[in-house]
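All protein chains of the complex are present and in place, except for one that has been dropped.
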Amino acid sequence: MNRQEEPVELINENGLRIDGRRLDEFRPIKMKVGVLDKADGSAYVEQGKNRILIAVYGPREAHPKHIALPHRAVLRCRYHMAPFSTPERKSPAPSRREQELSKVIREALEPAVLSEYYPRTTIDLFIEVLQSDGGTRCAGITGASLALADAGIPMRGLVAATAVGKIAGQIALDLSDAEDKQGEADMPVAIMPKSNVVTLIQMDGGLTHEEFERGFDIAVKTCHTIHEQQKAVLKERYLAIKEEVEGKSESTKGEEE
Amino acid sequence: MSSTPHLPPVATIAQKTVVDMLAVGKRVDDRGLNDFREMKLEIGPIERACGSALINLGKTKVMVGVKVEEGEPFPDTPDEGVLTVNAELVPLASPSFEPGPPNENAIELARVVDRGIRESKAIDVKQLCVQPKRKVFVVFVDVYVLDHDGNLIDASSIASLAALLSAKMNEYEVENGEVIYRPELRTLPIQNHPVAVTLAKIGRSLVVDPSLDEEQVMSARLTVVSDKDGRICAMQKGGAEALSVEEVKQGVAIALSRAPEIRSRIMEAVKT
Partner (left out) sequence: MVAPGEILAEGRYLSGENTHREGERVYSSRVGVVEIVGDRLGVIPLKGPYIPHVGDVVVGRVVDIAMSGWIVDIDAPYPALLPASETFGHRGPRGRVDLSRIFNIGDLVVSEVLAFDRTRDPLITAKGPGLGKIASARIIQLSPTKVPRLIGRKGSMISLLKKGTGANIIVGQNGIVLVSGKSPDSENAAIRAIRMVEREAHTRGLTDRIQAMLRTRIRGE
């Protein structure tokens, strides 16, 4: 589908964005863990039109052996977009962008993984973007933390990510693809809220020093919010089972007596 | 797939020295924490290129060549010239560089340099249009790393700007959608001057323009590219560890304060 991008009004007269959001709203995120059978850990993230599936295999034997490190696990990360994920079909071959993102995403998660527990192994992380609409590396990082925790890999903490940007001269949270293309800046940020450290920050566009500081603070706060949801999602399966059966036992005990 | 890198065996004594000295606020080569290494810019060493620059940043050597050729515009920007940046980590530059297609480090380097130039609109690409939808000029910026002693990003970014500023192409006229060249030379339409400043976090210190020894012990790095008006046009965090929120803000402030001096050094070198 070939479309000429027509300039769209990014912020209307009511201060609302194309999808009706306010400037300081991020697209609600749907998170699920344990969605794949064969993977050791997995997660699925939906945010706006983004649909991202993440799988973790490992720690497992390193193949080929020479890539292994003697004192820790090697973390390998592949960020890849499906050919049907974008408005125009994308070639399946890894693009330079995907290669760069694979690197920065790996570096965003390395500080979180206690890789010293599993020397001479690899922990493989696969992020597949099934549908994309801006902010996929952030949603990918958020989901990757879930998948790693789901696999039972020891971690210092979870990593949450979001992007801030500038559209029509204003700082806005979580840009969609159209907003990124027509906007003036985009800055993805990943935080490990446990110690409030930044594991990823990139930016392209134009921001004054003041705009950067303001946007950065908003991004950090938002990551903390996303983090609360991540923790809840990891526990909810088990808490649901607990509620279901402990409630039942209480009532069956009552019946038998 | 991106993989945790195997760090080349470095004498741990050397590493420890870097860290120990920084703990008392000193750098191994006696620089201030916010100082760049000695920089030498040679303009135009490659005659065949439209523009070229060779930078010596400390012992790091990077050559950038600029070539301008006729080409087709991208469909979504039919009246704009095209910028394309490529970087090669040539094997002769370091024992850790292997021959082959650009790996993730070369790609990251190229893309960060690209972002600096592109997002600052350093090149007025509208002026590179010959005939909308059909023909534009393509500016190729090729970064060739010749000797890796740390901070390839800043070295490449500085040399790229110098090469672009000093590049010359033939004057031309457009007749019936074709380019007719004249013998006189003109510069490229450069309207902004992006400069990258990279800081490395070592222990609790942030140091500007890390040398290779410093890069090998750093926990993370932050690159901030700013333009002539002090606007931030690109940022990139690298490295397998994290930066505190405060360190990011501090790093940005330091980078913004150091860029103007580097910019004026580039302008000076290009003028002569």
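We call the chains A and B, going by the order they appear; numbering starts again at 1 in every chain.
One rule holds in what follows: a contact is a pair of C-beta atoms (placed from the backbone, for glycine too) under 8 Å apart; a residue touches a chain by one contact, two chains touch by 3 or more.
The shown structure was predicted, so the numbers you read here are calculated from the model rather than taken from an experiment.
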item: Chains shown that the absent chain touches, full complex; value: A
item: Among A:E13, A:E88, A:E210 or A:E246, the residue in touch with the chain that has been omitted; value: A:E246
item: Which residue of A:I153, A:I167, A:L207 or A:C223 touches the chain not shown here; value: A:I153
item: Residue among A:G48, A:G165 or A:P193 touching the omitted chain; value: A:P193
item: On chain A, residues whose C-beta touches the chain left out of the figure; value: 40-41, 58-61, 70, 112, 114, 118-121, 149-158, 192-195, 230-231, 234-235, 238-239, 241-242, 245-246, 248-250, 252-253
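Here, only the chains that are shown with their structure count from here on.
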item: For the chain A and chain B complex, residues of the former touching the latter; value: 2, 4-5, 67, 69, 72-78, 96-97, 99-100, 102-107, 110-111, 115, 122, 124, 187, 191-192, 195-209, 212-213, 216, 220
item: Interfacial residue positions of chain B with respect to chain A in the complex; value: 1-4, 6, 75-76, 102, 104-105, 107-108, 110-111, 115, 118-120, 222, 227, 230-245, 247-249, 252-253, 256
